[in-house]
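Shown next, in C-alpha cells, is the structure this report addresses.
Removed: one protein chain of the complex. Kept in place: all other protein chains.
Chains: A, B and C, in written order; residue numbering restarts at 1 for each.
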Amino acid sequence: MLDQPAKSLTDCDRVEMCRLMVLSRCFTKQALTWHAEGRVPQGLHPSVGQEAVGVGACYGLRAGDWVLPSLRTSEAFWTRGVTIRQQLHAMCGTAESISGGKETSHHSGYPELGILAGTGIVGGSIPVATGVAMGLRMQGTDHVMVCFFGDGAANRGDFHEALNLAAVLKAPAIFVCENNLYAQTVPASVAMTITDIDDRAAGYGMVGQIVDGQDVEAVHDATQTAVARARCGEGPTLLECKTYRFMPHYPVFDEDRPQEERDRWLARDPIQILANRLQLSGLLDEAAIDQMAQAVRDELDSAIAQVEAAAMPDPEQVFTNIYAIKSERMTS
Amino acid sequence: MLDQPAKSLTDCDRVEMCRLMVLSRCFTKQALTWHAEGRVPQGLHPSVGQEAVGVGACYGLRAGDWVLPSLRTSEAFWTRGVTIRQQLHAMCGTAESISGGKETSHHSGYPELGILAGTGIVGGSIPVATGVAMGLRMQGTDHVMVCFFGDGAANRGDFHEALNLAAVLKAPAIFVCENNLYAQTVPASVAMTITDIDDRAAGYGMVGQIVDGQDVEAVHDATQTAVARARCGEGPTLLECKTYRFMPHYPVFDEDRPQEERDRWLARDPIQILANRLQLSGLLDEAAIDQMAQAVRDELDSAIAQVEAAAMPDPEQVFTNIYAIKSERMTS
Amino acid sequence: MRELRGNQALCEALAQEMANDPRVFVIGEDVAAHGGVYRVTENLLEQFGPDRVIDSPICESALVGAGVGAALVGMRPVVEIQFTDLITIAMDQIVNSAAKARYVHDGAMHVPMVVRTLNLGKGSVYASQALEAWFTHVPGLKVVMPTDPHDAKGLLLSAIRDPDPVIFFESKALYAMRGPVPSESYTVPFDKANVCREGSDATVVSWGSTVPMAEEAADRLTAEGVSIEVIALRALVPFDRQTVVESVCKTGRLVVVHEAVRRGGFGAEVVASIADSDAFEHLRAPIMRVANPGVPVPHSAALHKFALPSVDDLVAAIRRTMSYD
Partner (left out) sequence: MRELRGNQALCEALAQEMANDPRVFVIGEDVAAHGGVYRVTENLLEQFGPDRVIDSPICESALVGAGVGAALVGMRPVVEIQFTDLITIAMDQIVNSAAKARYVHDGAMHVPMVVRTLNLGKGSVYASQALEAWFTHVPGLKVVMPTDPHDAKGLLLSAIRDPDPVIFFESKALYAMRGPVPSESYTVPFDKANVCREGSDATVVSWGSTVPMAEEAADRLTAEGVSIEVIALRALVPFDRQTVVESVCKTGRLVVVHEAVRRGGFGAEVVASIADSDAFEHLRAPIMRVANPGVPVPHSAALHKFALPSVDDLVAAIRRTMSYD
C-alpha cells in the first residue's frame, strides 16, 4: 500500500486555483445573464458554490490523464485549459465550436486537453470512465481517469455496475461524487436513506473518502492521493465531495430550499474560503481578486463579440461524423 | 425498533422443512435424469446443496405474502405448495401447465400460491419485488415480498437501484441473496473484490445480515425476523445466505471448481445438517428420510405418467394472453 | 369550450383518475414537490399526498420495474420518465418485465401500468430522440402518442384504465399547445385514428407533433388545388390500419411523416402494412416518408432544423407523389 504524500501545492498553485474558481463563477453568472437576455441560446447548469470540486480535482493532473465532467463540472474545462471563447462558441453553436455546433458546452469534449464529452444521461458516464481507465492500464501507461457525477447519479445502476467493475479490474479511476444534496429538485435525503455516499465504497471493496468540497486544497490533496494510488496499479477510489449548489439546477427551475440550509452553505463559499487563507498568508488581497474577476469580464466581453460575429456551421455539418465515412447508405 | 422474536419452529415444522428439502433434491435429480434421457424437454438450474435457503425463507410466510424466486429457487415452489405434477407439466409444456405451455417451470408463476414468475434476466426481478412490496404497503396490508437472487445478480444495476428505492420507500421486502459463490462459471471472487454482499446493505441504510445458508432453521429465523420488521413498516432487509451449488449451473455446463472448495461445502449438506439434528432430537431416523425420498419418487413416477399422457396446448394458445383482448389489430 | 394547454390537460386527467380510483399513483423524478419539470403533475402532491405522488431517486430501471410490481398486485402506477432518451435505461423492465407478464402468467396476472415520457425534438443530441418505433416491435405493449390537449386528456385516461402496459409519448409541442378540453372525465379510444381532414388526392399519415405539420402542408396544397386527407394516428399499437387502407384506396397516394429517424421508424411499418394491403393495387405513386434523415439532433439552431422534418419537406414529398399518375 502506497503512502506517498500528495504533491504539495506552491503559493503560485494556490493563487491559480483561486483564479480558476473566480473565472468559473464569473463566466457562469455572465453567461446566464446573456442567456436570459437571449444573447446566448444555451443555458447552463450553474456550478456556483461548487467550484472547489472541479478545480481541486483537476488541478495537477498530467497530460495523458483524462477527465469526464458531469453536466455541472464546468471547472474541469477551465482547469484543463479550455478558453472562455471556446466555451462561448460551444454555447452559441458556432462553426468554431469544438463540436462544430453539434453539442452544448457541458457535453463537449476537448480530446487534446484530456476532456471527454459526457452524455446527457445522468450516471451514464461512469461505466465509460471505467472503460477509459481500463484502456489506459491495458496500454501500460500510468495515466488516470477522473470522473465527476452528482449525488443523484450515485443512485443509478450504472454507478453500481461501473464501480464494481472498476474495482475488480483495478482500473486507475477516481470517481468524484459532487454531493450537492440535490438532484434537480429532489433532496438527497428523499432519494436515499444514507447521508454519506462514501458508505457505498465498502460494497465494492474500494477506498472511499469524504472530502470537504468547499475546500479546494482538501479536494486537491485527496484527489492527488487517489491519483498516486491509481498510477501505481492500486485501483480506483471513490471521493465524496460535500458541497452545495448556490443557484437553481437550471435557469427554468424555481426551487424552494430551506433558508437555514442555504444560509449555512452560503457561509461556506469555496472562493471565500481560499481567498481568506490567501489573504492571511499575504498572497492576495481583495483588490487582487477583483482584478481576477475584472480580467475574466474583459475576456468575456471580447469573446462574446467574436463569438457573435462568428459564422454558423454549414448545414452540411449535420450529416458529418455520424460514421467515419459519410455515406448515403448510412443515412438512408 | 421492533425486537419481536421469530415465530419459533415446532418439531413438526422442522420435520416438514426436512421433507421439503428432500422433495426438492429428489425432484431435481430425477428431472435432470429424465431431461438427459430426452423425456423432459426442459433442463433445470439445479439447487442441490442450496435447498435450505428457499425452504427456510418461504416456510412460515402467510397467504397474501408474495415470493419471487430466482431461476434456481425451486424450493420456493415446493414450500408454497406447488405440486410435483404441476412443475412437471410446466417443464413439459403441456396444456395443463400453469402457464398453458408458455413458460418453463422456473419462470412460472402461481398467483394463488403467492408466487410470481421472474424473468430470465438476472437481477431484473429485484425492482419488480420492490414494486410489489410498495404496492402491498400502499394497499394498507401487512403482507411482505420475499425476493430471491444470486451473488451474480448483486452486481447488476437493478440490485442497486431497487434496494435503494425499497429503502427510501420503506417497502416491506426481504431481499434474499443466495450467495453460492458462482455466477455460471465466474467465481464471485472474480466478479467482486468483497467477500460479503452484506457489505452493500449499509450503502442503502438497510438492515443486512449474513446467514448460514446451509442451516434451514437459521435461514427461517433470520427471514422471520426481517418479515416481522417489514410487516410493521420498518422497511426492507438484505439477507445474504452463504451457500454452495453442488451441481453445475445447468446441464450443458462443464465446470471446473477447486476440489478443496467442493469437499468443504459437500460436507455441509443442508439436508444432512437438519437430519442430524432431528435424529439427535429423536424426531427422525434414516429410515424416515428414506421414506420421504421414496414418497417423492413414487409421486414422480405417477406424475410423469400423467404428464406424458397429457395433451399439448392448442396452437391457438400462442396468440392468447399477449394483451387482455386478443385482437387482430394487436398482432399485426 | 374551456381551453387548456396540453400539460394542463394531462394533469387534469391524472387528478381526475386519482380521485376516481384509489389504485392510481404517480412516481418519478421531480413529480411531487416540484410538480414535474413541465408541470404535468402540478399540485397532485397537495391533493393526494406523498403516498400517491412520489418523488423518486434517479433510477429509471427500478422505477419501471417497481411500476410493474405494483401493477401486478393491483395498483395502477403512472411512471414518469423525464424524457425519451432516458427510457433506454429501462428497456429491460419494459420489454421483459412489463410486456411479457400477462403472457407468462397465461392471463392470471397483468400489468396495468402507464409509462409517460417526452419525445423532445429540437433539444440536443441526448434530449431529442423519438423512439416510439422500438416499442411497437414488442408484443404486449401499447404505444400511444397524442397530438392535442383534448386527445391528451382522453388518451391518458384510457391508458390508465387500460389493463395492459402503455407507453405514452408526450411532446413539448403538446405541452404548449392550447385547445378545448371538456372538464369532465372522458376517454378517447386508442384504436380509432383521427381523420383530421378529408381529401381525395393524397393521404398523409402523421402522429404526435407532426400532425400540425401535416395540416399546414395540407393548407398550403389546398391553395394549389390539391386535396389532402390528413390522418393522425392516436396510437401506433393498436394501429388503425383500416382507416389508412381505406384512405389510400381512395387517394392512391401515401406520404408518412414522423419526427423519429426514418430508417427503422414506424413510418416503415405504415408503408409496409399498406404495401401488403388491398390498397396496393390503388397506389398511383411510390410511398414517401418524411422524417429525420438519420442524424442525431444537434445543439446549434443552425443545424438542428436540418435534422427534423419540416413542412417544406412534407410539401415537397407530396408534390413528388402528385407528379406520378
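The working rule: contacts are C-beta pairs under 8 Å (C-beta built on N, C-alpha and C of every residue); 3 or more make two chains touch, one makes a residue touch a chain.
Keep in mind it's a predicted model, so treat the numbers as computed, not measured.
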Absent-chain contact - pick from C:168, C:266 or C:306: C:266
Contacting the left-out chain in the complete assembly, out of A:92, A:162 or A:206: A:162
Which of B:192, B:216, B:238 or B:300 contacts the chain that the document leaves out: B:192
Residues from subunit C at the interface with the omitted partner, ascending: 61, 85-86, 88-89, 91-92, 95-96, 99-100, 103-104, 125-126, 129, 131, 133-134, 136-140, 237, 239, 260-261, 263-269, 271-277, 280-281, 285-289, 294-296, 298
On subunit B, residues whose C-beta touches the chain left out of the figure: 41-42, 92-94, 97, 99, 101-104, 107, 119-123, 152-153, 155-157, 183-186, 190-192, 253, 256, 312-313, 315, 317-319, 322, 330-332
Subunit A, residues in touch with the chain not shown (by the definition above): 66, 98-100, 102-103, 107-109, 111, 116-117, 119-121, 124-136, 138-139, 145, 157-158, 161-162, 164-165, 168-169, 320-324, 327, 329-332
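Here is the rule we go by: only the chains that are shown with their structure count from here on.
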For subunit A paired with subunit C, centre-to-centre distance based on mean C-alpha positions, whole Å: 36
Centre distance in Å when subunit B and subunit C are each reduced to the mean of their C-alpha atoms: 40
Gap in Å, rounded to a whole number, between the CA centres of subunit B and subunit A: 45
Overlap residues in subunit B, where contacts from two or more other chains coincide: 157-158, 161, 164, 168
Numbers and ranges of subunit C residues touching at least 2 other chains: 56-57, 59, 61-62
